[in-house]
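Data block below; observations after.
Removed: one protein chain of the complex. Kept in place: all other protein chains.
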Amino acid sequence: MNFGSDNASGVHPAIMDALAAANQGHASGYGRDPLTEEAVERVRAVFEAPRAEIFFVGVGTASNALALAQLCPPFGRIFCHRGAHIETSESGAPGFMAGGAQMALIDGADGRVTPAALNDALATYPQDDEHDGLNAVLSLSNATEMGTVYAPERIAPLTAIAHAQDMAVHMDGARFANAVASTGASPAELTWRSGVDALSLGGTKDGCMALEAVILFDPDRARHFSFRRMRAGHLWSKHRFLAAQMLAWLDDELWLRLAGHANAKARTLSHELTQISFAEILNPVEANEIFVRLPQRRIEALRKGGLRAADWPMPGDSDTRMTIRLVTSWATTEAEITALVAALRR
Amino acid sequence: MNFGSDNASGVHPAIMDALAAANQGHASGYGRDPLTEEAVERVRAVFEAPRAEIFFVGVGTASNALALAQLCPPFGRIFCHRGAHIETSESGAPGFMAGGAQMALIDGADGRVTPAALNDALATYPQDDEHDGLNAVLSLSNATEMGTVYAPERIAPLTAIAHAQDMAVHMDGARFANAVASTGASPAELTWRSGVDALSLGGTKDGCMALEAVILFDPDRARHFSFRRMRAGHLWSKHRFLAAQMLAWLDDELWLRLAGHANAKARTLSHELTQISFAEILNPVEANEIFVRLPQRRIEALRKGGLRAADWPMPGDSDTRMTIRLVTSWATTEAEITALVAALRR
Amino acid sequence: MNFGSDNASGVHPAIMDALAAANQGHASGYGRDPLTEEAVERVRAVFEAPRAEIFFVGVGTASNALALAQLCPPFGRIFCHRGAHIETSESGAPGFMAGGAQMALIDGADGRVTPAALNDALATYPQDDEHDGLNAVLSLSNATEMGTVYAPERIAPLTAIAHAQDMAVHMDGARFANAVASTGASPAELTWRSGVDALSLGGTKDGCMALEAVILFDPDRARHFSFRRMRAGHLWSKHRFLAAQMLAWLDDELWLRLAGHANAKARTLSHELTQISFAEILNPVEANEIFVRLPQRRIEALRKGGLRAADWPMPGDSDTRMTIRLVTSWATTEAEITALVAALRR
Partner (left out) sequence: MNFGSDNASGVHPAIMDALAAANQGHASGYGRDPLTEEAVERVRAVFEAPRAEIFFVGVGTASNALALAQLCPPFGRIFCHRGAHIETSESGAPGFMAGGAQMALIDGADGRVTPAALNDALATYPQDDEHDGLNAVLSLSNATEMGTVYAPERIAPLTAIAHAQDMAVHMDGARFANAVASTGASPAELTWRSGVDALSLGGTKDGCMALEAVILFDPDRARHFSFRRMRAGHLWSKHRFLAAQMLAWLDDELWLRLAGHANAKARTLSHELTQISFAEILNPVEANEIFVRLPQRRIEALRKGGLRAADWPMPGDSDTRMTIRLVTSWATTEAEITALVAALRR
């Protein structure tokens, strides 16, 4: 019963096979190999973005922070939801990569930024002089850290506000595949067609070993990104092994099938939880995460029974009822769901 | 005939098998898995350094720059050979990671720093006031970028000079396995027993897919390194796949056998080159790199015949005779050597 | 009627005289002159801190950011009030100087942090792993940006909480003289005796031309600060002109007399404002700033009549009633107060 994180799952066999297949003879390093070229073209095709610039790295935090550094001057402010991973869980990577950029936090239910909340936050940091820093980037996570998603019609109004202030828009897509699978919108609709300038696309949580991509939709914004990646130590020498993961992940929509599986398992589990009187689900389950408040002694019992799940303190928790996060993945089995529900019913 | 770089070679089958074997079920992320614990202990054992702190990352530049940032305050100077990879080929990564640290370059034949040259360089940057910056770190590459090595008796006098000035000593060990195989000295003798404070140990060029380790021999110097790695985006979530590479690489001294193979191939090739009248080898071939000056039309002919090798402009080159670098690897075959020699003799 | 900012006032004549007096012949640069030595000793005496390390700079933002960078590792978090100058008005200087450090904001009435609010903020950023960043510094402004002050008995409980987590405590003393004058506590009581590790002491707003000091009470925490100041471009070459300001400012408690004057003028004005039915003072007036909500048309009329005062949007403002900030200084005259009150009564 491992619902601790989608990165606790392993690597999908098709990805593993692709790594082995790529391991033939010599190949030029640093992305100057044919597999990389092919993988870049494949990403462009999937996003219907033939002019986009694509860069692969191995870690999601790097993918976020490098993209943000590309969009944000060192004296800029990055606006994001209060619960955004880039604020809470990256040990300051965006500020570091961007040379000291500041964060500005936005409140919002269910992990989502709304136009009203964005406008409020922007009003707090006026743009009239150099004391205030420069409002530079809006970063949205899709799927969000609270297991909800932004459909295109939620994204476009936000990017419009940002662009009206000359701000760029970044999307943290550590779980982008889950958002595509959940909304049914196309990758293009969820990104550049809705005004997103840069996407950090995550493969690792969705069946890869170590694969993330920075997608800069406007090539003018990609200038010198390769230097930025290099000096941060994020250019793989044996780069074909990033490319191989990407190709296998996109082949036959494996990425969406895996994310769809994870989403479906979350829906099933969430449906079961609604049948359990003492379980309180905190927000819509639209991707592969469930936040559920349970009696503390129940949580302890589940953990003794083998459950892996993160504590997730939320407003409204008490000493006796607390929130945990359950994450499903491409590898979550029906048996794990059944076991968890049975344990809860016991 | 690919002698372009040791990172153009693939992944050794034993490493690939280990990756597959590690891909069983769930495992906690971020290094909190049993394989990582085992791999850390194994590195400690190999280096006879039970108190050393060990951190894995995927890219050599990250391994160097993070180690340097740990040793060097933001206003410090890092002394290294003029041809050191950290100066010539990392796009400023050390300065970036260390928050603006400066480099100070040392001249020296065959890619090696000598005590006299180090003293000269230190004299150029006196320590008497805050205008000068702080002399903070000496970084040595072993094997060097010119295919030579430092035996322990070359290292100890250098670290003594550095320590006498309160400077720390870093070793760029992108090809450390080649240095161990070449000198016959133990890992401990080549590092902490000779006064090295931190080693960036490279697996990628020596048969791994993406594996480097930062080894901080003094745990007091390791304080908060994990934060530093995290914020630079270098903490793998599926960390077991770094650990699995390390374990397989160290198993039965695979790392030294692979490096020994590469070294031997370089020796063979170098021996053959000495038989060819128009070929001039520029420095001792002690590891897996050969720098050879050849007639320009010969180089062109070789390249047409399929040779991959880097141009390496050196003092003494002319319009008609230029230097190229030939790198052997764990995967270099006798056939490649034979083919190259035959092409040269043609 | 200039109540725009205390930095809109000029330089006190005694300070100006001291600058002229210091302008005799040659003096060694960079703080190696006798006046600097004397000024450093004087500060130590005033703070009863003979071992403190003292550094002078010309700008308050530099004084804050350099002190914070000294206390905060690049992956650290700096906790401060949501309205703190270091967060709202320094364009990200602390994060820049500290190599990417993050801010964590604390709510609190009247511009003050309370123990409960500090504990809440700390609980939001747990210290259990490297994803969270390191809780490193608590920064308190005294006087606060809302014109209130911390007496020692308010400071000590906050520093105790910080120290219990191994965090350092910084005080933004841009208006420290006003806090001393207001509380009647000694400089030592308001700082190191209450657990403050570093003070950014501001002279510029209190009658100097350009003079701020970083005071590091624990000399062990001052290590290499001089390099940090130098590389940020904050070491004056003609350093005697900083020292001369400091000496004149401290002479005969000029600094406290000037701050006391400013505080008294604010009290007078605030008393007058309480007599005016449509004026609403938002928080206790304990130093030299008044935040007053007025009918919008009154504000416009005052401005037409020559008032200089900053808009200061506050919760509770409406389209017709808005808040402005009135700042008094060492140079505020009775006539200005009278004129403003008369204009309001008109």
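For clarity, chains are labelled A, B and C in written order, and residue numbers in each chain start from 1.
Simple rule for what comes next: a contact is a pair of C-beta atoms (placed from the backbone, for glycine too) under 8 Å apart; a residue touches a chain by one contact, two chains touch by 3 or more.
This is a predicted model, so every value here is computed, not measured.
Counting contacts over the entire complex, the absent chain touches A, B, C. Touching the missing chain, out of B:30, B:96, B:192 or B:291, is residue B:96. When you scan C:27, C:301 or C:314 for touch with the missing chain, the hit is C:27. For the options A:12, A:175, A:229 or A:325, the residue in contact with the chain missing from this view is A:229. From the set C:11, C:52, C:190 or C:243, the residue in touch with the chain omitted from the display is C:11, counting the whole complex. Mapped onto chain A, the interface with the missing chain covers residues 30, 73-75, 99-100, 129-131, 133-134, 224, 226-231, 235.
Where chain B meets the chain that is not shown, the touching residues are 74-75, 77, 88-92, 95-97, 99-103, 105, 123, 125, 130-134, 313. For chain C, the residues in touch with the chain missing from this view are 2, 4-5, 7-11, 16, 19-20, 22-29, 57-66, 90-93, 96-97, 204-205, 209-210, 227, 230-238, 241, 308, 331.
Criterion: only the chains that are shown with their structure count from here on.
For the touching copies chain A and chain C, the fraction of interface residue numbers used by both exceeds half; the interface is of the same-residue type.
Among the chains in view, A has its Cα centre nearest the centre of the complete protein Cα set.
A separation of 41 Å divides the Cα centre of chain A from that of chain C.
In chain C, the positions touching at least two other chains are 74-75, 99-100, 130-131, 133-134.
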